[in-house]
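Only one protein chain is missing from this complex, and each of the others stays in its spot.
Chain naming follows the written order as A and B, and within any one chain the residues start at number 1.
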Amino acid sequence: MNRFCDLADFSIDELRALLKLAGKLEREPEPRALQGKVLALLFLNPSLRTLTSFQAAMVRLGGSSFVVSPEMSIHRLEYRNGIVMDGVAAEHIREAVPVIASYGHAMGIRVVADRHSLELDLADRQFRELAALVDVPLINMESAVNHPCQGLADWKTLDELGIPGNGGRFVLSWVYHPEPLPFAVPAAVLHMASMRGMKVVVLRPPGFELPESIMRKAREAAQRAGGSISETPDRREAMQGAHVIYAKSWSSTRQYENRRADEALRREHMTWCIAENWFENARPDCRFMHCLPVRRGVEVDDSILDGSRSVVIKEAKNRMVAQMAVLHQMLGG
Amino acid sequence: MNRFCDLADFSIDELRALLKLAGKLEREPEPRALQGKVLALLFLNPSLRTLTSFQAAMVRLGGSSFVVSPEMSIHRLEYRNGIVMDGVAAEHIREAVPVIASYGHAMGIRVVADRHSLELDLADRQFRELAALVDVPLINMESAVNHPCQGLADWKTLDELGIPGNGGRFVLSWVYHPEPLPFAVPAAVLHMASMRGMKVVVLRPPGFELPESIMRKAREAAQRAGGSISETPDRREAMQGAHVIYAKSWSSTRQYENRRADEALRREHMTWCIAENWFENARPDCRFMHCLPVRRGVEVDDSILDGSRSVVIKEAKNRMVAQMAVLHQMLGG
Partner (left out) sequence: MNRFCDLADFSIDELRALLKLAGKLEREPEPRALQGKVLALLFLNPSLRTLTSFQAAMVRLGGSSFVVSPEMSIHRLEYRNGIVMDGVAAEHIREAVPVIASYGHAMGIRVVADRHSLELDLADRQFRELAALVDVPLINMESAVNHPCQGLADWKTLDELGIPGNGGRFVLSWVYHPEPLPFAVPAAVLHMASMRGMKVVVLRPPGFELPESIMRKAREAAQRAGGSISETPDRREAMQGAHVIYAKSWSSTRQYENRRADEALRREHMTWCIAENWFENARPDCRFMHCLPVRRGVEVDDSILDGSRSVVIKEAKNRMVAQMAVLHQMLGG
């Protein structure tokens, strides 16, 4: 495997093989599989789970990693082409990225949406520009509109919970959050549930429809897998018979480039905080998922997170396990 | 071993076995013992020696570690329960700690006293709350009133110097420091010397008596080990026949929650800076110990640190060696 940048680049069978490998590595550790192998981790935005889960994944396979991150007091990087670099930026990504890549057997890059342009973010331009500079195997550790490691980990969690692929009802629900959050996780998780053949419902208030390009891509995946996607602002309709509700906040597509207008629109929906009464007509054992970090009392009630519906810690642990499978396939053997 | 959070949780024989293992690992490296094993290191306060000695310890045993530390530009963590998280904190410790723990085969946590309440700090409440969220083997890397790795390392140093357990005279001396320092090291070192059966003398000016709960716990350990503990503000009395003086500053118990009053009280004792004349009636080869970092010319004269009495570098090195033994017993085999 040379690139793990989008679940859509893989067939369902390929992903199932990865998940099988993940389960195997969980049961039967391979502490020498990647001995002497280095993963270069470039974070252009802060991270907790992704940073630590990738480091742990490499060590568990006998390898290791190094980190370049925004909290390091390195010089500022320049992104723009054709510019005279007489300002604060002391190095161009055209040098920095190939050099960092050259020290690794593989590389992971995180660069989240900068929100200057909906169009450019939906095209994942920043990540694609960086990826074009890398000539070793590459992992997308979250870009403007993708987060395949989160998607793969959540697929594993759904499998472990025995939630059916075909026939399982997956509600992706917008929730309130004080910050305008990116589309990366909802897009990746929507695509995952669609590839898994589930009955996917996107539950969101008016103004928070997901971008059409994201929906279209997922709809096509659902069709191929024998699943379906629908959208509604109606909670009861969405939750009817649900196996799982996946909570996530995201920006308004309509006001994406206007932070203040987005905030005003979000503030109208502060009641979108998941509580036990949301589950009235769901399946009794309906699960609660969230990629973390989660704001308690804002996105979801404490009682849900602390109760038996929540599988958020399992999801986070599966980030490491799923990534071990990706790394093993990329660098092993 | 599932927890290494307090020397008092172990019998003298168990600690002696650990020290024996430490010595063995020093002589006969085991560079494959912990291959594929990961130690999760959570620092909620800055660290130099603890951070680097734990990382080095894991590598020397063939494993590795990852670090979450305050200088990382991660989101702020929330500690309070039942709160609506609409402020700056983006993640609750109830999620962050179990997730970080799930990536490690074992975890270390450092959280020093926040000094809001003497009672809560003496109960080690912050560390206990975090520890309750961890379901992998756990190491206390310094809490409000404990620092078992420092205690174990110093025990090893005393052994190496041939300073006797029963019969050895150990002076724990308060020294001046411009900052109000916590009780963790004096408490841990006092307990160690007491368990070792030594004749322990706590030398400190009025107002700097150690908290009664710390003294009582050490007195009980001394009694079981056949040693003794006394307290005095009199330097000549304390140093009479001493094998070793362990210098450490700490806050006034009386003014613990009042930083200014504590500072005023401390400033009355700026002459408590250890110099050669302190050793007049000590044993000729009386040693000088300090956990580091040490302020030269404030806590102790340069001549002592640069002279033959000082064993501070040996103590620091023994941090790594003692921790190797703890990790080997926790994660090996």
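Just so it is clear, a residue touches a chain if its C-beta (ideal position, glycine included) is under 8 Å from a C-beta of that chain, and two chains touch if they have at least 3 such contacts.
Every value quoted in this text rests on a predicted model; they were computed, and no experiment measured them.
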| item | value |
| --- | --- |
| Touch criterion as defined above, residue of A:Gly104, A:Pro186 or A:Gly207 at the omitted chain | A:Gly104 |
| Sole residue of B:Val294, B:Val311 or B:Ala325 that reaches the chain not shown, by the stated touch rule | B:Val294 |
| Listed residues B:Cys5, B:Val38 or B:Met320, member touching the removed chain | B:Met320 |
| For chain B, the residues touching the chain missing from this view | 29-32, 46-49, 51-53, 55-56, 59-62, 64, 69-71, 178, 292-298, 302, 305-306, 312-313, 316-317, 320 |
| Residues from chain A at the interface with the omitted partner, ascending | 35-38, 40, 63-66, 68, 71-75, 78, 81-86, 90-92, 94-96, 98-100, 102-104 |
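We adopt the following convention: only the chains that are shown with their structure count from here on.
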| item | value |
| --- | --- |
| Distance between chain centroids, defined by C-alpha means - chain A, chain B (Å) | 40 |
